[in-house]
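All protein chains but one are shown at their positions in the complex.
Chain IDs A and B follow the sequence of writing; residue 1 opens each chain.
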Amino acid sequence: MNAPMAQSGGHPYAYLDEFMKASVRVAVLKAICIPGYQVPYVSEEVPIARGYGSGGLQITLSLIGPDDIFKIIDEGDDETVNAVNLRRMVGEVTGNTATYDATRATLIQSRHKVPEAPLSEGQIVVLQSAFPDALRFFERSEAVSRRMHAEKDYGKLWLRLYESVIDHGEIMIGGRYPVMVEDRYVLDPTHVPRWDLPLMDNSPALFLFGAGREKRIYAVPPYTKIEPLGFEDHPFRVENQTGKTCRLCGSGESYLAPILTASGAYDWFCSDTSFCRARRGEHLEDTQWQRQ
Amino acid sequence: MATPVIRAAALSLRHGPGCRRCETQPDFDGNTCPDCGTVWSLRDVTFDVAPGEIFGIVGESGAGKSTLIDILDFALEPTGGAIHYDHWQGGVPRLHSATAQERRRLRNFEISVVHQNPRRNLMMGVSAGGNVVERMLAAGDRNIGRMRDAAGGMLDHMELQGRIDMRTDKLSAGMRQRVQIARALVNRPKVLLLDEPTTGLDLSVQARTLDLIRRVHRDLGLAVILVTHDWGVLRLLARRAIVLKSGRIVECGTVEQLIEDPQAAYTQLLVSSAL
Partner (left out) sequence: MTNAILEAKGLNKTFVMHLLGGRRISALQDISLRVEEGEFVALVGRTGAGKSSLVKSLLQIYRPDSGSVHFRRADGVTVDLTTLPETELLDLLDVEIGYVSQHLRVVPRVGALDLMLERASGEDTQAARAAARRLFAQLDLSTELEDVFPVTFSGGEKQRLNLALTLMRKPRLLFLDEPTAALDPATRDRIVEFLAARKREGVTTIGIFHDLDAVAKLADRVIEVDGGRLVAERRTAAPTIPA
């Protein structure tokens, strides 16, 4: 059953007041002006706990307008517990339409996955980010890591990639694979699979990243160059899915996630469930929410 | 005479406001002005280093030797005077007017430092090869095969064959020092700053490291500024030197002159105290 929400009159459209929305929008604009740069912002409380996408939610609620059609996914799936709850929350504070169709959504909030469907101009993808700074792993001091970004001093990051190649024969990094934005800043793309990084490169859509707990917003504007770090002789590679296809729709061109079957073996399924459904000719209806 | 590659002109580093007495009449012993309490870590230090020469800076603890190295390495800013580096803008402007980016470039490619304590420069949890490769990565190299060949060659040169993938914290002190030297040289700098490079090492290791420094200096023809308190090391490596005490130059000359004909009282004291 639904938890009781505040009655209408208790909060404005999209829950946040105009002051908060304005401060998030200013940060978003700054982030777009400096692709890949982490913009600090005032990250006020929202009705979900930190670590559950508060940053992404703040961006979504600040940007959404009455004509927006929104979509919420979690590791590619619209129907996980978190995705369902977030969708209900956004729907009830806005009264907007939610869709499963990535090609028709104007605003997509996602955790750890970029939609597989080709995106177009005017679409915004908001990614929930936990660790905005790719350097934090090597440098605990914020002052020092800021200087490193300012001076494009990414030696320690490259060194980690080198050591990975020496230890494993290739760059053995799964999620949070560091990418260079417009040859200037290194950005942590969150835990999206390596597969998704080419989807962000030169995309017509706008990508925004919100880290609520760390209080940072960063952006990849449309048609921006995203280059995952790699060496001349050990370049970046997406996950190896040779010979694997989705058991439901047969796709070999989408990111596949393994599911353990009853027999103990793994089957592979499209991570992006709506993409998979569309390939099978199934469509779920949009939901027109009522403002509470 | 060839233009000096490094020229220090009236270099000073003070902590405190300064006053008429310590600015114009520094007749006190030690670093601290009795009138205003200003501490002068370095005062009016002037010298020049010819291309390809090994230049010594000798003195006891607290003399200001490491401060001088820190200034040359951009870790500290001088409060007075200037350093001029011949390969940056023809040696005309003060080296410390360089921007952060230019300083990084200078430290990556032109002026390298080897500290007495290798932990200042080395990442202990990273392999020896990794510590060397990091410099090449900072210089923009992106080819692992080529970098590993260069790092491996450099480490072989330092008598560290086969240790390219060994974690630095598993190496002995002498080996770590040689990794530091390899790291400092891999981008072929023009100036090498050595801060007590063999102090604290066992004698046999010292001999090996000094021999290495001599060879490397000959092979690469770089200018070296060598800070030491050891007159034996100075005599072995350096041609000319300055003697520092309480931040001031007490005497300067060729190393032979300083050892055989020390003229300042302090130099005589140091030389006669040397084993």
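Note that a residue touches a chain if its C-beta (ideal position, glycine included) is under 8 Å from a C-beta of that chain, and two chains touch if they have at least 3 such contacts.
Since this is a predicted model, take the numbers as computed values, not measurements.
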item	value
Contact set of the excluded chain (shown chains only)	B
Per the touch definition above, residue among B:R119, B:K170, B:R188 or B:R239 touching the missing chain	B:R239
Residue of B:L210, B:I225 or B:V243 touching the missing chain in the full complex	B:L210
Subunit B, residues in touch with the chain not shown (by the definition above)	1-2, 50, 53, 207-208, 210-211, 214, 218-219, 235-236, 239-240, 253-254, 256-257, 260-261, 263-265, 268-269, 272
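Operating definition for what follows: only the chains that are shown with their structure count from here on.
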item	value
Chain centre separation (subunit A, subunit B; CA means) in Å	48
Residues on subunit A engaged by subunit B in the complex (per definition of touch)	147, 150-151, 153, 155-156, 158-159, 162-163, 165-166, 230-234
Subunit A partner contacts - residues on subunit B that touch it in the complex	100-101, 104, 123, 126-127, 129-130, 133-134, 137-138, 142-145, 147, 165
